[in-house]
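What you see is the complex with one protein chain gone and the rest in place.
Moving on, here comes subunit A:
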Amino acid sequence: MTDLATYNFAYLDEQTKRMIRRAILKAIAIPGYQVPFASREMPMPYGWGTGGVQVTAAILGPDDVLKVIDQGADDTTNAVSIRAFFQKVANVAVTTKTKDATIIQTRHRIPEEKLGEGQTLVYQVPIPEPLRFLEPRETETRKMHALEEYGLMHVKLYEDIARNGHIATTYAYPVKVEGRYVMDPSPTPKFDNPKMHMSDALQLFGAGREKRIYAVPPHTQVVSLDFEDHPFEIQHFDKPCALCGAEQVYLDEVVLDDRGGRMFVCSDTDHCEDRRAHGHVGHLLAQEAAE
């Protein structure tokens, strides 16, 4: 009777789950296409990841191991409360280790560690429509998606270069999925865009307030838009992580005191801890150890 025990598992009622799963299946079938769904009220405010929580609740099973990150960190308010929520309503195993997790709900970051087959990344999306600020009419943007009229997206990039001399968009950087739909990868930094390309993991996007679900299935092309003479580039940091010494990772700036002291540390806390456990030491940690 284990089947009965999982009935109404993980907060949502069965009809809602069925509706969300159908939206997810449709989204996976049409990579990058925004599928409307009847988003429910969740016990948290809009903007806190109501879309992501609904997607996670719809795909979560009793055997899953859940990891929740917010800005790459496992220990920030949003991550802690959503993790606690699923522990309470579904009693699932949770983890902070990227490689142990089967479902990772994220806001803003893709973990540094390469995701593998069988893992699912669930994004919390505030504004799913990449054309929103260029064309406010939803009827028009849907038509533009349908007819593949994406010239306007490049107008935005053109404006960036005209004003700043380079493409100054650093997050929510538009991508083209499988050569068809232009998609907003939610407010992840463009540093993470290349990780979406040909990923082994399934990527699901849920926007609760905007009532849209979209997806990038495994092994799908995800190409960041650019100009021939202004190619897409990710952010570069001139210093390694102050705690673990990692390079080629996304760093957060942390102010240390009121005299201008600051450090750059890994935004992915799990990655940073893992490296330190393996004996990697950044300059600040080395300094502290010396004192």
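Criterion: a residue touches a chain if its C-beta (ideal position, glycine included) is under 8 Å from a C-beta of that chain, and two chains touch if they have at least 3 such contacts; residues count from 1.
Basically, contacts and distances are computed from a predicted model.
K.L.:
Mind telling me which option in "Phosphonate C-P lyase system protein PhnK", "Transglutaminase-like superfamily protein", "Arginine transporter ATP-binding subunit" or "ROK family transcriptional regulator" is what UniProt lists for the chain we can't see?
P.N.:
For the chain not displayed, UniProt's protein name is "Phosphonate C-P lyase system protein PhnK".
K.L.:
Among A:Gly151, A:Gly261 or A:Gly279, single out the residue that touches the unshown chain.
P.N.:
Checking each option in A:Gly151, A:Gly261 or A:Gly279, the one touching the absent chain turns out to be A:Gly151.
K.L.:
In the complete assembly, which of A:Lys88, A:Arg163 or A:His236 touches the absent chain?
P.N.:
A:Arg163
K.L.:
On subunit A, where is the contact patch with the chain that was removed from view?
P.N.:
147-152, 154-156, 158-159, 161-163, 226-230
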